[in-house]
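For reference, the structure discussed in these notes is given below.
Here the complex is missing a single protein chain, while all its other protein chains stay put.
Let's turn to subunit A:
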């Protein structure tokens, strides 16, 4: 079987700092990592490969430095990696990105049929969760989002059964392959790659496709032109007009601080006092 896993290289958002004057992201020194949600997608694809054999192809759209993320995926056990990289993609929003990736996947399918496409549930930098659904729609594939478990896969019948996290419960869904799955986080644990894969990843001649190589003929569909959304402003959140009212006592003894705080809060918010008393009562 053949799975395609779409990943993204992202700045580690836990370490992002914003320049206090220019309000721009200070990327310097911030490590670039594989979007953590994508690792659940990759691991699931690798598990299916363990069971059924076949190939796992990893795809990313990004700048040349995203090659590092693809090599990491190869070291975990992915078989092939494609970097779709072109200046023409600059400024692509989720709609343009899903077009570029869907077209790339069609190109991949020309060489080897694809059974399943995996993505993470969302990225940690954009947080939109829109590219996965976008790719599915553009390929006219069934979309299974927030999948927590692949219950059954029948390659001959081209059928898959999954558990999907829905509002207020879990859906057990059965659909046809090929389809697109976005994996829920925490559903599996990424393996340690073995030494052979580590060496192979370092030496592997991964494919770098520009726009034409990826089969994207219509440049109007990508980049700024292909993006209906336009970022008009980026800014840091405003502080509240007033800073917190600081509670202090002469001795700064915890007990006195606590009592002083309560008196202050309850005097200014008598309703809150009633609310708490009601619950405690």
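Criterion: a contact is a pair of C-beta atoms (placed from the backbone, for glycine too) under 8 Å apart; a residue touches a chain by one contact, two chains touch by 3 or more; residues count from 1.
Here, contacts and distances are computed from a predicted model.
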- Mind telling me which option in "Na(+)/H(+) antiporter subunit A", "Electron transfer flavoprotein alpha subunit apoprotein", "Carbon-monoxide dehydrogenase large subunit" or "ABC transporter substrate-binding protein" is what UniProt lists for the chain we can't see? "Electron transfer flavoprotein alpha subunit apoprotein"
- Tell me which residue among A:104, A:145 or A:188 touches the hidden chain in the full complex. A:145
- Task: Using the touch definition up top, pick the residue from A:62, A:77, A:120 or A:134 that touches the left-out chain.
- Result: A:134
- Task: In the full complex, which bits of subunit A touch the chain not displayed? Write them out.
- Result: 11, 13-14, 16-18, 23, 25, 93-95, 98, 124-134, 136-138, 142-146, 161, 165-176, 186, 227-237, 239-240, 243-248, 252, 254-255, 257-259, 261-262, 264-266, 269, 272-273, 275-277, 279-281
